[in-house]
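This report concerns only the one structure given below.
For this depiction, one protein chain was excluded, whereas all remaining protein chains were kept in their positions.
Letters A and B mark the chains in the order given here, with residues in each chain numbered from 1 onward.
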Amino acid sequence: MSAVLFFLAALGVIAGALGVVLLRDAFYSVLALVFHLVCLAVLFLLLRSEFVAAVQVVVYAGAVMVLYVFVVAYVGGEPDRFDLGRLSDRSAGQSARMRIGATVLGAALLVELMIALLGTGLEGVRHQGAPYSPGPETFGTPAYVGKLLLTRFLLVFEVASFLLLIAAVGAVVLARRRRGLEQDLQEPQAQLHRATPRDAGSMAEGVGGGPATQQAAGVLSAAVASQPTGSSLP
Amino acid sequence: MTIGWYLAVSAIVFVLGAVGVTVRRNPLVVLLCLELMLNGANLALIAFSRMWGNGDGQILALVVMTVAACEVCIGLGMIVAIHRRRLPVDDVDELRELQG
Partner (left out) sequence: MTATTSAWIALALPLAGTVTVAFGYRKLPGRSAGWIATAAIALSFCAVIGALIALQGKAPEHRQLTSSLWNYAVTAGIDARVSILVDPLSVFMLLVITGVSSLIHLYSISYMDEDRGNARFFAYLNFFVFSMVLLVLASNFLLLIVGWAFVGAASYLLISFWYRRTTATRAGLKAFVINVVGDVGLVLGTYFIFKHTHTLEFLQSFHRTTSGAAFGSQPNNGDLVAGCVLLLVGAFAKSAQIPLQTWLPDAMEGPTPVSALIHAATMVTAGVYLIARMHPLFEHAPAAQDVGAVIGASTLFVAGTIALVQLDIKRVIAYSTMSQIGYMIMGVSVGAYAAGLFHLMTHAFFKALLFMGAGSLIGAMAGEQSLAKMGGFRKAMPFTYGCFIVGGLALSGVPPFSGFFSKDEILLVTGERGGWHWALYAIGYVGALLTPIYTFRMIFRAFHGEPVQQARELEEGHPHHAEVPRNPETGEEEDTDVGFPGPHHAIAERERPMRVAMSLLALGAVGAGLLQIPKADFVIDDFLRPTFSDSSLYSTHTRNWLLVTGLVVGAVLALAGIAIAYRIWVLRPGIAAALQARARPLYELLANAWYFDAAIDALIVRPAAAAGRFARDVFDPRVIEETLVGGTTAIVRAGSAAVRAAQSGFVRYYAALLVLGVTGVGFYFLLQS
């Protein structure tokens, strides 16, 4: 019974992951991730971690993904096109190469991990796991986790809550409007490229590659040529 | 099922997430794939927690979830801020100020 459930949940997990990676529309990717998270929660249940499974569904799939949905709705972004009409040739070629390269790399990593897992015959991994002994504070119950959090992992708990505070403050800072919004209505494209104007000392210019230095090099070579070769010895 | 199966699933999810981060161009989807990787790690943690029979893995998984939540918060905030400044957010490749 549990094996069937495992396979179903595992299939769901992998299907959701594939959906996130392969689906073109960002919104569909978000939905795929939600599906993935729910199936993952089922896997957690199979591993007797009820509390974590519940937290996964409530917090991760419930809150974080809802945030994602909001943002995707607001920001959107156009669906990823593979015909690459608007983009420059350079990044197009680069994307193709990147896609192939990344897939190869991923495959390599997967193979490696599989070898690590299965190649050793899984000697370090016991087969069945801990036995099931029900009770108020058994493995996986909220009481169990709560007790651990407040005794052994108190510092972790406090730091994690501190991190949440920082994230909240950061989000507020990032999201606030600045004064003079009107100047943000200027050319959006040019603004991105105007961020590093010429002769402002970009690194390319610093090593003699930018257009400004070519001009200067012309002047310098002219100056060297016109230098006198020194007087003869007395 | 033995723990090994759960670990295999976790590895697959992690690799899928890694590939997605490098392949996809929409920054939102990149962040989503990042979440995938974190979830893969979570699954592995829970599996090991079950194997050893103590709650350390579960606590760590909870913390990872917290971190993921924070990171999503900030990441999405940045994307929103970029969007606010009317810059195109279609392609992560266009955010390459640090080139050279």
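We take it that a contact is a pair of C-beta atoms (placed from the backbone, for glycine too) under 8 Å apart; a residue touches a chain by one contact, two chains touch by 3 or more.
Since this is a predicted model, take the numbers as computed values, not measurements.
Screening A:96, A:115 or A:150 against the full complex identifies A:115 as the residue touching the chain left out.
Within the entire complex, the positions of chain A that touch the omitted partner chain are 94, 98, 101-102, 105-106, 108-109, 112-113, 115-116, 120, 203, 207-208, 229-230, 233.
Take chain B: the residues that touch the chain left off the picture are 18, 21-23, 25, 30, 92-93, 95-100.
Keep in mind that, in the parts below, only the chains that are shown with their structure count from here on.
Per-chain Cα centroids separate chain A from chain B by 6 Å.
Taken together, the chain A residues at the contact with chain B in this complex read 2-3, 6, 10, 13-14, 17-18, 20-21, 26, 29-30, 33, 36-37, 40, 43-44, 46-49, 51-52, 55-56, 59-60, 63-64, 67-68, 71-72, 74-75, 77-78, 80, 87, 91, 94-95, 98-99, 101-103, 105-107, 109-110, 113-114, 117-118, 122, 125-130, 139-140, 144-145, 148-149, 153, 156, 160, 163-164, 166-168, 170-171, 174-175, 177, 184-185, 188-189, 191-192, 195-196, 202-204, 209.
Across the complex, chain A is touched by residues 1-9, 11-20, 22-29, 32-33, 35-36, 39, 42-43, 46-47, 49-56, 58-59, 61-63, 65-74, 76-81, 83-91, 93-94, 97, 100 of chain B.
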